[in-house]
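Missing here: one protein chain of the complex. Every other protein chain is in place.
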Amino acid sequence: MNMIEERVSKAREQASEFFRPDQVWPFLVPDQPQQVDVSKQVLLYVEGLNLSFDGFKALNDLNLYINDGELRCLIGANGAGKTTLMDVITGKTQPDSGTVYFGSNINLLDRSEDEIAQLGIGRKFQKPTVFEAQTVFDNLELSLKSNKGVIPTLLARLSPTEIQRIDEVLNIIGLQEQRFMLAGALSHGQKQWLEIGMLLMADPRLLLVDEPVAGMTPQETERTAELLQSLAGERTVIVVEHDMEFVRSIARTVTVLHQGSVLAEGTMDQIQANKDVIEVYLGEDA
Amino acid sequence: MKKLMCISFWLMGCLLPALSHGAEPDAAEAAIQAGHSDSETIPKLVQQLTEKSLTKAIPVLEALAREGGETMLPLFRTMLNGDLYYVKATGRVVGQQEVDGETSYKDLLTAEPVTGLGKRDTKKIRVNNKLRGFLRDSISRIQLSSEDPAKRGAAVRSLLSDLDDSTVLAISEARENETDADVMATMDLALAMYALAEGNSDVEKMDAIEQLSGSLEQDVRNLLRQYAEMEPDHSDYNAKASAAASKALSKIQEKVEFYGFVDQLFFGLSLGSVLLLAAIGLAITFGVMGVINMAHGEMIMLGAYTTYIIQMLLPNHIDLSIWIAIPAAFIVSGLVGVAIERGVIRHLHGRPLETLLATFGISLFLQQLVRTVISPQNVPVSTPSWMSGTLDINPVLSLTLNRLYILAFALLVFFALLIILKKTNLGLNVRAVSQNRAMARAMGVRSDRVDALTFGLGSGIAGIAGVALSQLTNVGPNLGQSYIIDSFMVVVFGGVGNLWGTLVAAFSLGIANKFLEPVTGAVLASILVLVFIILFIQKRPKGLFPQKGRAAE
Amino acid sequence: MSSLISSIFANRGQPGGRVMPFVMILLVATVLASCLNLFTPEGSALHVSTYTITLLGKYLCYAMLALAVDVIWGYCGILSLGHGAFFALGGYAMGMYLMRQIGDRGVYGNPILPDFMVFLDWQELPWFWLGMDQFWFAMIMVILVPGILAYVFGFLAFRSRVTGVYLSIMTQALTYALMLAFFRNEMGFGGNNGLTDFKDILGFDLQSDTTRIVLFLITAALLSVALVTSHWIMNSRMGKVILAVRDSESRARFIGYKTETYKVWLFVYSAVIAAVAGALYVPQVGIINPGEFSPINSIEVVIWVAVGGRGTLIGAVVGALLVNYAKTRFTAILPEGWLFMLGALFVLVTLYLPKGLMGLYGQLKDKFSGPSGPSSANDRKTSDTAEGASA
Partner (left out) sequence: MKFNKLFAGVTLALGTSMVTFTATAEDTIKVGVLHSLSGTMAISETTLKDTVLMMVEEQNKAGGLLGKKLEPVVVDPASNWPLFAEKTRELLTEKDVDVIFGCWTSVSRKSVLPVIEELNGLMFYPVQYEGEESSKNVFYTGAAPNQQAIPAVDYLMNDLDVERWVLAGTDYVYPRTTNKILEAYLKSKGVDAKDIMVNYTPFGHSDWQSIVSDIKKFGSKGKKTAVVSTINGDANVPFYKELGNQGISAEDIPVVAFSVGEEELSGIDTKPLVGHLAAWNYFQSVDTAENEQFIDTWKTFIKNEDRVTNDPMEATYIGFKMWAQAVEKAGTTDVDAVEKAMIGQEVKNLTGGVAVMNKNHHLSKPVLIGEIQDDGQFEVVWETDGVVAGDAWSDFLPGSKDLIADWTAPTECGNYNVKTKSCGGSMATAE
């Protein structure tokens, strides 16, 4: 008897909760663009991340904090989990456990790739991926920060400010001459630049850059270093790179990954002096 | 015991396919020569067969059976097979035989060969179903005294549906001298049925019901049902017997339902084995190489046509033809597969959608080729004698032999393939190329050769599947078309690149289909299965057993 | 200054090609043919027979279907082997309307039930036939039913990222399942016989030449509308997103486009074009039956597109017209040879004409007038990567 009463009252409670006049139902709440909360000066929180593929631990209790406006380099041997980490941050892969927060308020694991991109996290792939069948200009136009719903996109017209913005970026990446060339016809280095340009178009808060100078000439590498350095401060940049010279030239803080977790963190000099690192990573080179 | 019999029977079927023919008629002929019949009446009666119309033939045959007894066996058998003729000119009744394409005749009463007759000189003595039924019954009755216990048992069983005084008398006489336990049990059953049907005392009937209650024989059930459902105003009504009968019936029913379930399971497994055979070649070309071969169905078709051609070439060795056809079909389809790979697919590497279109074109081409070269009609493929018939477990459960063989064959092919891929050098190369082409090439694997061989292997196995399918269904230009969608479904459902997945998928789809069919009907069952797969793939895009890890991305 | 130049040239190498002149030619040709049918005497050398008109009308419906396939295959890399299903569903919706229009003129004279239902002893109209006697309702159904099916299928498939070959096979299974279903007489769509023996549409006699001409012109007009709309979509930023999805879906996602939504809506758009084509097809050929669902029909459409040149709107239309015209001609001369030809066409086009006739035209132009721009020089390469991405 008691039990039934209890249940009825509980149900009534639930029902009244559901029909509360001062609230809309959760599924009717419009998606509000959330502001990233960086009051703690930290832009990215990665905590306790675990991920395994068929028994192979790609990420092993990984913890990483990136400050707002920082330029961070990630280094590590192949299979250390660098790319997998990026996959997790950008929503491509779901971890087995752990949390990833953008600012202190946005849980990235709840979101899909495109939502994460719209939050202002841009990613450059290891292998340059641009839309090869379209012109450089179109590539940049597509990357504009704009409403990316179907109907707005269908009706979108380039405004003068947007065209100006594209020109600006074309200048930065040095591809004004090639603006009407198909992206597929660009050289490897130019594609890398174009991809970085596409990231810039979106005006991102956080840039994840995977091996930006692979296959570049020394001059191009130098320009890339300059570019990345100029970005830091206003934006936050995480660079994954194998080229130690390049890392040294840009990095303020370096994080070393090994077997899916953080091995060491510090300035380049500190890292190079770190025993563990010498053993597992630099040791191989020496 | 049954299991043992089953296995030994199977082995015999496999090893001695050619031996099952032609031993028995001679024994019966010897009996004729001993000849104790009335030399006057029998030939006269036989003569009447050529004159009487079909409806009047039964009294003549009855008289013959009465007069001739065992000596009539060859005549009855020949007539049953439709090989009884008479010479137009003389009216002499002869049996026709075909040996190695040669037609010969012999007198059935004297067993003397009759020479000098051509096909035009004789006319067939017609039989219809009524006559066939009668002949079969007579043969059974005569065979009650056969040497072979299995034959005696079959004879009694076939008489169960038609028990009359004379039959029962014959059975009870035979019962006296019977030594074989199984046959004795069947005979007792027959006598019990008779006692229930015609008996006088209640005690007798109750005993009979008691005796019948464990039997699965269809005729027993019908008889019991008669009693169980008998209306109270019926003259034979007996409340006690009726209750006992319905109790016995429900006991039997439980068993029947169980065996019905087993039967359905077997149907499902059998359909699954067909799906497995059809899909397994695809699992290799699609799963391992990533090539969509829409001409896969036509590889199956080529295999089936190879069987047909082998049977055309060896018309007198149907029993052997399958054994020749299996390697032949493998080679034919395999070579065509290699040719397709070298000629077309190689040029479309890394463009799977294009491969799909090109191979679809090839499939149209091959179909039309068969139509033009062979015939647009279906072609006849015979079933070897060792593959026809059933394996009777009990009266309600009998498994058809050809399905049983195909089930075993499908599993054999599957495991052979598994071993090839796991243990041989070719398998190693195939797996290497499928996982990382560039690296395999760098290691010295000749990837183009491996591609051609893999494709040949997949196609060859499709050819073998064609041999099996030729035993079940039409062999015609459209054969492949009807299996291609199902094959794709199986592979996709199981998970591309996973042979075990294909196995599980084939059998689960087969069984699901067969268990749905009684509820929904055949069409709706296949629609439901298709819709289920479509939804399933949305849920798990990589199938039941997906390949995991970064390599799978 | 530089921004001005950008805006002018932003549309260079436009994905749709030049479509307006083509539409003009199409419309002029159809109107001309119609006039020649209506206003010239039968024996005249210029007379276009009604037979030719129905034939051309059929071709135009096919062209529209090809356009639908091209929109998703050529531009978005989704190879649908089941577009015949949407075509047939549109056709069935139209067929149901036409069936209801027969009224009591059927052989059994039943004012409500179509003949095949009387035949099978049905007592009342199934619920899904209700309302189909209203033209507006039927036309909504023409669009709604295939549209919703495409939406549900696309939503499920694209959300779970079924792509490439898997998707092709699933679409094939979809149309195959529908074919089996429509073959069932219990479904209430006339089983194997389908719907036929139509009398009139909106009160106009379907057998009069004028009605035929009007249907023919409407088909041409709607094909033009579809061409222009598709052209507009493909030249908008959405078109660029669609190309981006085809060439590198993950990149598109990482710059913030919800690609599955784009794919779903494009799929629905394409399905609706196919459905409208089917709805126009039925009154012109006079019958719709489950054979239209058969997977081989859908695959044939793909080859029309491939022949014409995928990724160009005009190519799809031209391909459909050419292949079907060839089919009409060759089956008359050598019925047995047609399948050989069709088979060979599949193989040769995929091997040697990956961009179809429109691509061939580009290739030839380059050969004779020298390399004129970067776009054609890179055709081959881009098509390769396009495929790689869609795999």
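By letter and in written order, the chains are A, B and C; residue numbering begins at 1 in each of them.
Note that contacts are C-beta pairs under 8 Å (C-beta built on N, C-alpha and C of every residue); 3 or more make two chains touch, one makes a residue touch a chain.
Note that this is a predicted model, so its numbers are computed, not measured.
Enquirer: Missing chain touches which shown chains?
Expert: Answer for the hidden chain's contacts among shown chains: B, C.
Enquirer: Among B:Y105, B:Y194, B:Y227 or B:F267, exactly one should touch the missing chain; which is it?
Expert: Reading the full complex, the residue touching the unseen chain is B:F267.
Enquirer: I'm checking contacts with the chain that's been left out. Which of C:F116, C:W129 or C:Y269 qualifies?
Expert: Only one of C:F116, C:W129 or C:Y269 touches the chain omitted from view, namely C:F116.
Enquirer: Which one touches the absent chain: B:Q47, B:Q97, B:T383 or B:S447?
Expert: Looking across B:Q47, B:Q97, B:T383 or B:S447, the contact with the absent chain belongs to B:T383.
Enquirer: Looking beyond the chains shown, say which of C:A33, C:L178, C:I255 or C:L345 touches the absent one.
Expert: C:A33
Enquirer: Can you list where subunit C touches the absent chain?
Expert: Contact residues on subunit C toward the absent chain are 18, 21-22, 25, 29, 33, 45-52, 54-56, 58, 102, 104-110, 116, 118-121, 180, 183-185, 191-194, 196-199, 207, 285-287, 289, 291, 314, 318, 321, 325, 331-332, 335-336, 338-339, 361, 365.
Enquirer: Given the full complex, what residues of subunit B touch the hidden partner chain?
Expert: With respect to the unshown chain, the touching residues of subunit B are 54, 82, 126, 128-130, 132-133, 136, 161, 218-219, 222, 226, 263-264, 267, 270-271, 274, 371, 376-383, 388-390, 398, 400-403, 472-474, 476, 478, 482, 513-514, 517-518, 521-523, 526.
Convention: only the chains that are shown with their structure count from here on.
Enquirer: State, to the nearest whole Å, the distance from the C-alpha centre of subunit B to the C-alpha centre of subunit C.
Expert: That pair's centroid distance is 46 Å.
Enquirer: Could you state the distance in Å from the CA-based centre of subunit A to that of subunit C?
Expert: 41
Enquirer: What parts of subunit B, by residue number, touch at least two of the other chains?
Expert: As it turns out, subunit B has no residue touching two or more other chains.
Enquirer: Two or more other chains in contact with one residue: find those residues in subunit A.
Expert: Within subunit A, no residue touches at least two other chains.
Enquirer: Which of the residues in subunit C end up touching subunit A in this complex?
Expert: 2-3, 6-7, 9-10, 12-13, 233, 236-238, 240-241, 243-244, 246-248, 250-259, 261-262, 265, 374-375, 377-378, 381-382, 385-386
Enquirer: Can you list the residues on subunit C that touch subunit B in the complex?
Expert: 79, 153, 156-157, 159-162, 164-166, 168-170, 172-174, 176-177, 180-181, 183-184, 295-296, 299, 302-303, 306, 336, 339-340, 342-347, 349-351, 354, 384, 387-388, 390-391
Enquirer: Please output the residues of subunit A touching subunit C within their complex, sorted ascending.
Expert: The touching residues are 90, 92, 112-115, 117-118, 122-123, 125, 129-135, 137-138, 141-143, 148-150, 153-156, 158, 160, 163-164, 166-167, 176, 179-182, 184-185, 198, 202.
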